[in-house]
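For this view, one protein chain was removed and the others were kept in their places.
Letters are used for the chains, namely A and B, taken in the order the chains are written, and counting of residues starts over at 1 for each.
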Amino acid sequence: MKKKLLAVLFVFTILLSTLSPVCFAENEEKDYSHLKGTSINVYNWGEYISDGSEGSLDVNKEFTKRYGIKVNYTTFESNENMYNKLQSGGANYDIVIPSDYMIAKLIEEEMLVELDYSNIPNYKYILPKYKNLFYDPENKYTVPYTVGMVGLIYNTTMVDDEVDSWSILWNEKYKGEILMFNNPRDAFGIAQFLLGQSVNTHDTKDWDKAIELLKEQRPLVSSYVMDEVYNKMEGGEAAFAPYYAGDYLTMADVNPDLAFVYPKEGVNYFVDAMCIPKTAENKEAAELYINFMLEEEIAVANANWICYASPHALVLESDDYDLKGEPVLYPDESETPKTESFENLSYDIQNYMSQLWSELKVEGNTNIDAYIGLSVTFVLVVAFAIFKVVQKKKRERYYD
Amino acid sequence: MGKKSTLLSRVIGAPYILWAVLFIIVPIGMVAYYAFTDATGAFTFDNMLEIGKYTDTFLLSIWLGLLATVISLVIAYPLAYIIANSGENRQKIMMMLIMLPMWMNFLLRTYSWMTILEDNGFLTTTLNSVLEGAYVILDEAVKILGGGLKKPFEPIHLINTRGAVVLGMVYNFLPYMILPIYTVILKMDRSLIEAAQDLGCNKVQVFKNITIPLSLPGVVSGFTMVFVPSVSTFYISQKLGGTGTTLIGDIIETQFQTANNFHLGASLSFVLMILIFICLAVMNKFSDDDGEVII
Partner (left out) sequence: MKKKSLFSKIYPVLVFGFLYAPIAVLILFSFNSGKSTAVFEGFSLRWYEEIFRDTATLEAFKNTVIVAVVSAVVSTVMGTAAAIAINNYKLKWFKQATLTTTNIPMMNPDIVTGISMMLLFVFIGALFGKTGTLGFTTLTIAHVTFQLPYVILNVLPKLRQTDIHLSEAAQDLGCTPIQSFFKVVLPQIMPGIISGLMMAFTLSVDDFIISYFVSGTTSQTLPIRIFSMTKKRVTPDMYALSTLIFLAILVLLVVSNIITARSEGKKKSKKGGA
């Protein structure tokens, strides 16, 4: 009898526990009033949130308005930039939104805390195919923010060749009109796709080949850029720029001459996700913020503003979503390019890569003018010094 | 009483001495410490050895900095002289006009040069249409003579060149050259000039033998104030320069902001600091010598 009762109770609790999130999550608003007056530090990519410009929704302001939590919002321009700030320990962040390979690195180096997904009920809206991805296989640390691919943006008024391959970035004809990524991973990625290597190769010889290719390209590149690419491409300052697909849509809004292609050799596929660093001081508010970012209204506002593809189920169905079915973001099966994601590299390979990258930056500077100029200056200075000494001696002799 | 005032001055000077040790001397020690250690904190020369790779970058930085400084001097000296020799009200207005741009953030001033120098910018397009016109005329002239220019007209680029970087440096730091020279000329003892004139010197001789030597301290301090920021800049070369103008400041900034190699960055800074101190010492030596000559 007792056993039976226990069994009933057991079944009942199981039922309750499986039902409870569904029943309660909707109507039970957790009380966050004790967080009022606190603040969180959010560290995100530049141009990566709906910020209230041009009548859009100011997401951070909305968050503060609703919960009374201040948002200190700062931006970085590359994953490496973010890692550097986080690792140096100079600043504390409650939320960072890096890309996949960098997240894997942060997890490996134990720089992130596990999320309490029960505080993020809206996580259920994330499409299943964006859960348990390679960078966070057990899905303990991350909530996807955007997904996207790298492609090649070009200006149709300046280019008359057919554009379908990364190799056009090595075409002498466009010398001085090519922009290139100013971060090692993305820049190497392009060379590696062209060489047919894996972007995650651990063979230093492969990296040597890739750097050779980049060094070859360097004289043709007008500058290495990140978000400066907007002004340059919109203003028609360059013919080519490899960049993230979503940003092309933003640029094409301003300059309709721009076109976009996924080169045939393959492109990088990335996921940017929200995570909480170990040094976070306001984890509860950070989780609240993540949950807030997943609310339908907020997520739609962000997706419309950023123009990257969204992993959020409600966004994709929403009538307010301007980019529904946009082929650049959501290509058909047949149109989908070959993709590969960046994975975390071993420490040695990372070092090797960043060393090669530093070398590329100073490679092949023709410094003849500097040599000549400095030697002339040196000769002049010495001659002047001798002249002075001689003059002085003469005078002394004169006075003697 | 003397003792009392010494004691008092020790007491009121103490906070500053403490501050200077803590925030001027110790940080430089930190740079040295990072320069000679690796990630584990062990002593190493590796960072210093790696600097060899950046010799060219150092040379280029010094060269462009020197060029910018000399151009600033050439522009600033006549202006400072003219201002110092004009009426009181005109002086005030002109000095105000020189100080005013310094209140605009230099990042923005540099950025707006970028919009001017861009290929579709105002200056480049005007310049190119003028040049193209001249080229067409020249082409016609050559044709009449029975030839023809071989190459078609190639528009010039202003942005992403070393010239643009030097321009940016001159533009941003020019006031630092004008101010000290102006001050020195203004404070110059006019009776010396009059005496020289009385002794039969003409204008050129007065300028050469009195004005220039007497204004040298101003030139030296202007030289320093333009040279140091020019050599170590990173923003100007990033915005106005292209791939061929990576300066030492860029490399240092990268080590600290993205490459996460504080040790290499520190050793580069250490060397930069020493190089600049050497340059300044040489400069000061010169001005001292001249000081003796004048007296």
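Keep this in mind: a contact is a pair of C-beta atoms (placed from the backbone, for glycine too) under 8 Å apart; a residue touches a chain by one contact, two chains touch by 3 or more.
Bear in mind that the values here come from a model prediction, so they are computed numbers and not experimental data.
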For this session: From the listed residues A:Y32, A:Y73, A:Y123 or A:W170, report the one that touches the chain absent from this view.
Result: A:Y73
Problem set entry | Selected from B:P27, B:G133, B:G147 or B:P213 as touching the chain missing from the view | B:P27
For this session: Would you write out the residues of chain A that touch the absent chain, in ascending order?
Result: 39, 41, 43, 46-47, 52-53, 58, 60-61, 72-75, 77, 88-93, 226-228, 230-231, 234-235, 254, 279, 281
Exercise. Residues on chain B that touch the omitted chain in the whole complex?
Worked result: 1, 4-6, 8-10, 12-17, 19-20, 23-28, 30-31, 33-34, 75, 78-79, 82-83, 85-87, 92, 94, 96-109, 111-113, 115-116, 118, 120-122, 171, 174-175, 224, 228-229, 231-232, 234-235, 239, 249, 252-253, 256, 262, 265-266, 269, 272-273, 276-277, 280
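Here, only the chains that are shown with their structure count from here on.
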Problem set entry | Centre distance in Å when chain A and chain B are each reduced to the mean of their C-alpha atoms | 35
For this session: Enumerate the contact residues on chain A facing chain B in the complex.
Result: 78, 80-81, 83-85, 87-88, 176, 183, 218-219, 221-224, 235-237, 354, 357-359, 361-362, 365-367, 369-371, 373-374, 377, 381, 384-385, 388, 391-392
For this session: Please name which positions on chain B make contact with chain A in the complex.
Result: 53-54, 56-57, 59-60, 62-64, 66-67, 118-120, 157, 159-160, 162, 241-246, 250-251, 254, 256-262, 282, 286, 289, 292-293
